[in-house]
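Right, chain A next:
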Amino acid sequence: MSERYEIRFSGSGGQGMILAGIIMAEAAAIYGDKNAVQSQSYGPESRGGASKAEVIISHGPIDYPKATAIDCMLAMTQEACTKYHGDIKSGGILLVDSEEVKTVPKGDFKVLSFPIIGTAREELGKTIVANIISLGMIAELTGVVTHEAVEKAVLSRVPPAFLDLNKKALQIGFEKAKMLK
Partner candidate 1 sequence: MAEKKKKLLQGNEACVEGAIYAGCRFYAGYPITPSTEIMEGMSVRLPKLGGKFIQMEDEIGGIAAALGGSLAGLKSMTATSGPGFSLKQECIGYACLTEIPLVIVDVMRGGPSTGYPTGPSQSDIMQAKWGTHGDHPVIAVTPSTVPEILTETVRAFNLAEQFRTPVMVLYDEILGHMREPVTIPSPGELLVEDRAKPECKPEDYHPYDDKFLIAPLAPFGSGYRFHVTGLNHKQDGFPTNDSKIIRENNERIMRKVHINRESIWKNEEVMLDDAEVAIFTIGSTARSARFAVNELRKSGIKAGLLRPLTIWPFPDRAVAELSNRVKAIIVPEMNLGQMTLEVERCAKGRCAVEGLFRVDGEPITPSQIFHEVRKYL
Partner candidate 2 sequence: MTESAAKKLPRIVVNEKLCKGCSICVDFCPTDVLEMKGSIAAVKNLAACTRCQLCDLRCPDFAIQVFD
Partner candidate 3 sequence: MSIPVAEKKEKVSVPFDYNKYLRPNKLPHIWCPGCGHGIVLKAMLRAIDKAGLEKDNIALVSGIGCSSRTPGYVDFNTLHTLHGRALPFATGIKLAKPEMKVIVVTGDGDALAIGGNHFIHACRRNIDLTVLVFTNATYGMTGGQYSPTTPLEAMATTSRYGNIEPPFDTCEMAKASGATFVARGTAYHTIELEKTIHEALTHKGMSVVDIIDACPTYFGRANKFKSATQMMEEIEKDGTVNVKQAANLPPEKLAGKMLRGVLHKVEKPEYCEKYDILIKEKASAKK
């Protein structure tokens, strides 16, 4: 079980949490040398309200595809944070958007709070890339995938016109996370 590294991206529908999960899985399994399984909340949940994507990363085969003990969780809304934080394991990380999540849950895990959406708005003028900033932050915080792998994964998923924007967003994510460590 210790080989599994579990990440949960959560927020509201439309914030790109599922895309973040897919990119993380690709960074690990396609552009990295690990195995990964990605799953997500599906159906009405994914059309607004709280939504989540989960990625399990491991060096070996991954049997159970759902999160069991979460190593790192991202919460981009208060609702998602409240609803989904219960599976974070002892010593795990909870990264929250500080402007969205005012009531931080208590538990045996480390809480990191940062204005992710605000940073996207102020430094890049586009809140749409908040998910890519968060992806950079998680890559940096967890070290489960390399910067190089996650960058390749991001760039393979975005349209050519937005390559620079997403590259910058990812870089911002790496840098801001270093400050939080």
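Behind the choice of candidates: all candidates are chains of the complex that A comes from, given by their letters.
Of note:
Everything below uses one rule, namely that contacts are C-beta pairs under 8 Å (C-beta built on N, C-alpha and C of every residue); 3 or more make two chains touch, one makes a residue touch a chain; residues count from 1.
Here the structure is a predicted model, which means the values were calculated and not measured.
The candidate touching chain A in this complex, chosen from 1, 2 or 3, is 1. For chain A in complex with candidate 1, the residues that touch the partner chain are 1, 22, 25-26, 29-31, 35-40, 42-45, 62-66, 68, 152.
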